[in-house]
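There's a structure below that I have some questions on.
The complex appears here without one of its protein chains, the remainder shown in place.
We just call them A and B in the order they show up, numbering each chain from 1.
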Amino acid sequence: MAEAILSLERVHTYIEQHHILQGVDLSFMPGQATVLLGRNGAGKSTTLRTIMGLTPASSGSITLKSQAIQAMKPYEVAKLGVGFVPEDQAVLYTLSVEENFRLAMLTENESAWARMETIFELFPDMKKFWRSKAGVLSGGQKQMLAIARAFVNDHDLLLIDEPSKGLAPIVVDHLIESINHIKNHTTVILVEQNFYMASHVGVAYFILDDGRTVHQGLMADLVHDEGLKQKYLGIA
Amino acid sequence: MTSQAATVGIQEKSGMDPKKLGVWTASVGIWFLPLLWIDPTTYAVLTVAGLAMGMLIFLTASGLTLIFGLMDVLNLAHGAFFVWGAYVGFSLLNALQKIGWVEGAGAAQSIGSVMLCLLAALVVGGIMGIVLEKMLVRLTYGSHLKQILITMGASLILVEVLKVVWSPNDEVVIVPQAFQGSWDVMDVIVTKCRVVAIVVGLAVLAGIQLVMMRTKLGIIVRAGVENKEVVETLGYNIRRVFTGVFCAGAALAAVGGTMWSIFKEQIHPAMGEENLIFALIVVIIGGMGSVTGSFLGAIMVGLAFNYVAYTLPPLALGANIMIMAVILLIRPTGLMGKD
Partner (left out) sequence: MENKAMQPTPVQMERRALRQVRFTRPALWVQLLLLACLIAGPLLLPSFRAMDVMTKVMIFAVVAASYDLILGYTGILSLAHVTFFGIGAYSLALVTFHSGHSAWYHIFVAMALAVGLSGVLAVALAFFSLRVKAIFFTMMSLAFAEFVFILGDQWHDLTMGEDGVSFNLPGVFNVNWSSGTIFGAPLNGRLLTYYFILVASVLLFIGLVRFVRSPVGRVLKSVRDNEQRSTALGYKTFHYKVLSNVFGSVVASLAGVLFAMWLGYVNPTSVLGVPVMLNVLLMVIIGGMGTLYGSIMGAAFIQVAEAWLPDLQKLAVLLLPTVEVAHRLAERWILYFGILFILVVIFFPKGLVGTARDIIARRKLRLAEPNH
């Protein structure tokens, strides 16, 4: 049986006095896309932020490639090969598109620029607005930039938080296509409210409710399970 | 042509967005107003004086604004770095005097003296900055009140130690020969020191802009000013960047102090506090985190101070407060502050 690339055991997280994660257990297999599902306030975004170290876990353990990372600072986690695309304000408006990418590159070498070529193919707008300030991009383009920027490094793990929020369906399709393109060599953990996107990207899923893992399984099964979808996701 | 394309067009041509271009033009244009009541020769002298003063305030303000913008820290010890720079310069000039590099010195030696002073100030300021940040400022992140209290306390301590090391009295600074006196340009008396101040100020501005706009470090700092969290998740140790920026800010303030001591030819322990007030006004006018904003603000403050001091002396500082108030009413985040 393959080893999990990332696992969380009995993780608790507090934000000020609020007990958001109340004992979360998760494990993610390498090379596949896993989706975190659940209602608003279930703790999905907080889970990603806890993995990243932005809202540190108060107890429990987080293991990445056999290393304990629950006490690590965000930049240390990033250096271990974890990319993070937050829910909003992922993009730096006062920097140009080019600078956004350069900032993301851990090393500006040939392989990084070679990956940029692939990124330009997937996201042609990035080339078009290369020198413009990221602030002038449209909402959809900003999301593209945020995701594209995460592809720039050869991350082992990519955490993506609700990328489809506020985007038009055609843009969402484009997004699905690009994520599916990279999930072959990068493990993806996706938090999504949009079930359409979730089901087209994810292979496995976890459902969180009230800061706990309540269900898990394969996406292929979930798609047909109306009862489960209704109970935890509110989807009719 | 869509508005997005038009905006992008202007941006690509001029390197900044139209709103900022407008702000720049208006702020520069207004300074020709005093020509209405001051004769051109005096106006020229005052302008040079104002620009020079502005540059020196800019040196302190630039560090202050970066520290605010990036670290969200209100550093009231900045004035202490300034005055230490001044006194270090003063002592160094006294020492250089003994080898004849100050009074009666040639051009090369004079330039050498000044460069040494600037270097010494840079080093002393930088060290003080690192020590202060690691020991005290670190403890205050997140609480403006704590920052104010601790940095004020640190400032008191630093100034008192200065009084112990040197003395609580005023001191006279000897200026290298080549920088004494003035030139006569078309009937306008231009003091050499003022020109030096302007040159140094422009050089510093150019240097900062170079680092901020062209280097990876600059990108990191600008990104951090906008959003620290994103920068950290991209793999950068933001705490180390903080220390570095604080150190650079302190070094700049110290350089400002040294320049000021040569400029005014006298120093006293309270000069740090006085300069800090101007620097604060400039940072508020220019916008937190914007170096170009503080440059603009510094020029404004320097010019305004000199024009008003010529017409109505007691209102000079008041005029600057008025400008600050007016700008804050129109744009509460400062001229180039984040919206």
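Everything that follows uses one rule, which is that a residue touches a chain if its C-beta (ideal position, glycine included) is under 8 Å from a C-beta of that chain, and two chains touch if they have at least 3 such contacts.
Just so it is clear, the model here is predicted, and its values are computed rather than measured.
Seen in the complete assembly, the chain not on display touches B. Interface note for the absent chain: among B:Met71, B:Leu96, B:Val114 or B:Ile150, the touching residue is B:Ile150. Of the candidate positions B:Leu70, B:Met128, B:Leu280 or B:Leu296, contact with the hidden chain is made by B:Leu280.
Per the touch definition above, the residue from B:Met115, B:Val131, B:Leu210 or B:Ile321 contacting the chain not shown is B:Ile321. Seen across the whole complex, the unshown chain contacts chain B at 68, 74, 136, 139, 144-146, 148-150, 152-157, 160-161, 163-164, 273, 277, 280-281, 283-284, 288, 314, 317-318, 321, 324-325, 328-329, 332-333.
Just so it is clear, only the chains that are shown with their structure count from here on.
For this pair, chain A with chain B, the centres built from the Cα atoms lie 43 Å apart.
The touching residues of chain A, when paired with chain B in their complex, are 52, 54, 73-75, 78-79, 84, 86, 89-90, 92-95, 99, 102-104, 106, 108, 129, 131-133, 136, 138.
Only residues 4, 7-8, 11-12, 17, 216, 219-220, 222-223, 225-227, 229-238, 338 of chain B touch chain A when the two sit together in their complex.
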